[in-house]
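Here's the structure, in structure tokens; my notes come after.
Of the protein chains in this complex, all but one are displayed in their positions.
Note that the chains take the letters A, B and C in the order they are written out, and that residue 1 is the start of every chain.
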Amino acid sequence: AQGKKAIIGVSIPSATHGFMGGLNWHAQETIKRLKATYPNLDFVLATAGAVGKQVNDIEDMMATRNIDALVVLPFESEPLTSPVKAVKEAGKWVTVVDRGLSQAGIEDLYVAGDNTAFGRVAGEYFKANLKSGQKIVVLRGIPTTLDNERVDAFKKAIEGSGIEILDMQHGNWNRDKAFSVMQDYLSKHKQIDAVWAADDDMAVGVLEAISQAGRQKEMWVVGGAGMKEIVKRIMDKDPQLPVDVTYPPALISTALEITALRFVSDTPVYGRFIIGSTLITPENAARFYFPNSPF
Amino acid sequence: MSVVAPVLELAGVRKSFGPIEILHGIDFALHAGEVHALIGENGAGKSTIMKILGGFIAPSAGEVRLDGRPAPYHSGAEAEAAGVVVIHQEFNLAPDLTVAENIYLGREIGRVFLDHRAMRAGTQALLDELDSPIRPEARIRDLPVSDRQMVEIAKALSRKARVLIMDEPSAVLTSREVEVLFRQIERLRAQGVALLYTSHRLEEVTRLADRVTVLRDGAVVRRALRGELTEDGMATAMVGRDLEDIYPRKRHHPGEAVLEVRNFCVPPLVADVSFALRRGEVLGISGLVGSGRTELAEGLVGLRPATGEIRRNGVPVAIGSVREAAARGMAYLTEDRKERGLLLDKNLRENLTLSTLARFGAPFLSAAREEAALGKAIADFDIRAPRRDMKVGNLSGGNQQKLLLAKTLLGDPEIVIIDEPTRGIDVGTKSQIYAFIDALAAEGKSVIVISSDMPEILGLSDRVLVMRHGRLAGELAGERISETAVVRLVMGTAEDAAGNAHHV
Amino acid sequence: MSDATLRPATGLHLPGLSALGPLLALILLVVLGAFLNDNFLSAGNVTNVLARSAFIGMIAVGMTFVITSGGLDLSVGSMAAFIAGVMILAMNALLPGMGVGVPLVLAGMAIALAVGLLAGLGNGLLVTKARIEPFIVTLGTMGIFRSLVTWLADGGTISLDFGVRQFYRPVYYSGLFGVAWPILVFAAVAIAGQIAMRHTRFGRYCEAIGSNDKVALYSAVNVDRIRLLTYVLLGLLVGLATIMYVPRLGSASGSTGMLWELEAIAAVIIGGTALKGGYGRVWGTVVGVLILSLIDNILNLADLVSPYLNGAIQGVIIVLAVVLQRGKSAA
Partner (left out) sequence: MSDATLRPATGLHLPGLSALGPLLALILLVVLGAFLNDNFLSAGNVTNVLARSAFIGMIAVGMTFVITSGGLDLSVGSMAAFIAGVMILAMNALLPGMGVGVPLVLAGMAIALAVGLLAGLGNGLLVTKARIEPFIVTLGTMGIFRSLVTWLADGGTISLDFGVRQFYRPVYYSGLFGVAWPILVFAAVAIAGQIAMRHTRFGRYCEAIGSNDKVALYSAVNVDRIRLLTYVLLGLLVGLATIMYVPRLGSASGSTGMLWELEAIAAVIIGGTALKGGYGRVWGTVVGVLILSLIDNILNLADLVSPYLNGAIQGVIIVLAVVLQRGKSAA
């Protein structure tokens, strides 16, 4: 396939919250870089704010842009399965990122974070650092399957530890919403020892609400994803933010790069690449710090 | 006549809105083949009676009887199905629909699909019968008030009524259209329809009515048969006192020109109008409906794009909006009080002061000053409102008109253009308004009166302009102002117009 | 001469021309698309654009009646999600008993229509009987439907059984004489809607009520019933749209149909129907829907400076399309 012109379609959700913003940024940066490196590659990027729009985008790429490969981060797994399958059936290369399709074996390449690990790693940290009977609150994301997976894994990980989950409300991966939910948690619960904010955007809102209530000393917060400001604070040994759990938006870059390899070399690139979630601690934080990323 | 059993009657009907009783025990009957006229001052309760008869509102006490039995209807629509049809004082037309669509609203022709052609043809036939050039597919919104009234009439006529109730149908019509209406009324009377008619033009009552009932403050004060009451007698019965000649007798002594208009055009109709208005003068403008008088006036006060020259006190001015006109001391009273004159959902105070709000305090409005102005307006114009804080839409038609006059004059304009000043106003108040206009002129203000009411034009004006097809057809002054002369100019034909004169 | 001059400005007038406004915008968009990409006018792309317009399209046709009669419905997007959720759950539940086949699909369709009808009825009754502003009623039911479907899905996605899915798929993807089903159904709905608006009492009464409900009431129009009917009709059309939507994606979740209400209302207004009611133009709505989906399509055809600016360009085109229309009518 070397040297031949190839068009790679990229379909991702639009930048509606921090993590997706980071992912959008990484996607664009990587595309720029790959285009410069491999002049025979062309990319078509479409971002969608809703499932239906994403399906439309994929249809349009097929009908009008003559793509040779599709890199897709499904907005939701179920509804994207058959449209992506149609792309595969048309003989195109398919790379699925992050959220698996609901049917196995469609994609040529799968690059993903690990939502179960994301919840589990956080849960294990809570289990290790809290005593039985201590109380925590949880902020969930937008109601979705992946949010369910994370929360289930978290709950499973702290099982048997005697840690009490006081409350679990949806903060929609949104700073403002997380801020008000946390304010209300603080009014409602006299004792909170730790917060699982499950997302760094939400963690920002949560921290702000805690400091407003003047209860910084009482509890610590674990977010998720690896936003640069949060990583920085971990590096600086902020007692309120002991650790973070990675779920790197840069996984889109991995997906794009491997897909590009398929068209510029003979390297076999089929398979599954799972980028595990690891714990960012003050010791290793520097490795996860990208000051130029918007996220 | 009186041996015939009544078709529709009221027995001991009372009506209250909130704590205030408007009708105090009305007994009243309509007979087949008769025109019954209901007259009374503004706010006496005429329209309320008509709405009760037509099933639109329920009496608080008493009974409506149809053919001697309690009326079987509880809504206007049901009443219509029972053959009782009302032409409302306020328009009852959907502004976004066409003439044909309105006329057939609620009883369209066609089974599954509408038969547009049949409805259009039916509408055309009705309009032809009324001698009206309105197009069936014109939207109501685009029609002048007089045309809307003709559509109302056409709509009512198409209903095949046993009882036809007409609430001031002639108020917005010109004499020619009134003639057409009368022909229809006479035809229906001959067919045995029971008719109820209201008008503040007593000569119409004299001409049409077989029976007259006079209402004062919600009670019947006089019943009479044809010929028993003169116009003066009616007026006296209505108002409760004798009325002098309602027009002011003395003529004014006009000063210098305060407004000169040259080659004035208001597209598409009005073209090349030139005239001058002098200080202390009442200038009447006459013409047929659609002759462009309203367009001319609206052009003058900046409501329509216009070309030509306007000089105010000899200085050329450009007037692009009502505000600019107001700044130059000019005010215009619209003929369309419901759509352009008053905010029907707002109370009296807010309506009265709307165009002169800047005078009532800045930055904060002074409610006390507004109330004081309202008090004065109520007294000056004899506005009869059960309560001051009511919606203007619930005022009687004549009282709305009085409020609109008060509103227009509140800003003390030097030049007032009044389009149909006394539309729907009772005789008693009319004379007050004429006296008011007279006083304005005497004070050195200038007044332009646009009117379709010939006696009004003749009785008020120092000078008369006549418009035809958007152009000035002529000017009459002093002794030359006569009905014959005006009509001749209005019609545009010298000789046969004279023959028509006594009909107008 | 006399008659003609007596009647000002009512003769050969503008509506005919102004009505062409949105159509002109549509044509310009098509030209732009064809200019940007050779495949734009290919059968495949045209089918895609038309078929995907179908959901919003059917809903927007229903919305035209609601808005024309002076109402509004913000709940349609969530209603679609809710109907899809219930329909899928019901089909999955019926599957063991009925097996994959036409009866199951028909049962699912019947359920979708029934739920749509009931949802519309609910909105309509709250508006006409409880006399609450349509804005508030449907804002409330918007939250309710959305939240119910999230709850039914337990926060995740409700998926149609895979076998049923395969069987049901052709309802979106295949068609008759080479025209996809959603396009055919949308066309049928649009034509029926246009006829209903112009040539039946129902449409006439919608306009009359939106223009002045008191006049309509005085003219023996059953105002409440017609209003109720518009919401019920809209509910049914949302059900119908869902019937075409489910085979496309085979699932429903809390984010299904997000912002459809805004898109449907926008299509109606772009098409020339007055937001305050009184005047409805079904074919204008169809043009409006096509304009909106063409904008998306064209944005995908061109390579923009930044995908972040899609929304801005979309906004500019929407406003321009309407300027064009107003410009024409002012001319």
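By definition in this document, a residue touches a chain if its C-beta (ideal position, glycine included) is under 8 Å from a C-beta of that chain, and two chains touch if they have at least 3 such contacts.
Source: prediction; values computed, not measured.
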item	value
Chains in view that touch the one left out, judged over the entire complex	A, B, C
Selected residue (touches chain absent from view) among B:303, B:409 or B:491	B:303
Option from C:166, C:222 or C:314 whose C-beta touches the chain left out	C:314
Contacting the left-out chain in the complete assembly, out of B:300, B:342 or B:403	B:342
Chain A residues that touch the omitted chain in the full complex	14-18, 20-22, 24-25, 28, 140, 143, 167-170, 174-176, 179-181, 183-188, 201, 204-205, 208, 212-213, 229, 293-295
Footprint left on chain B by the chain that the document does not show	18, 20, 43, 217-218, 303, 321-323, 325-326, 332, 334, 339-347, 349-350, 354-358, 362-365, 367, 371, 375, 378, 383-389, 407
Residues of chain C in contact with the chain not shown	126, 130-133, 135-137, 139-144, 146-148, 150-151, 154-155, 254, 262, 265-266, 269-270, 275-276, 306, 308-316, 318-319, 322-323, 326, 330
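Criterion: only the chains that are shown with their structure count from here on.
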item	value
Most centrally placed chain, judged by C-alpha centres	C
Whole-Å gap between the CA centroids of chain A and chain B	73
Multi-partner residues of chain B (each touching 2 or more other chains)	none
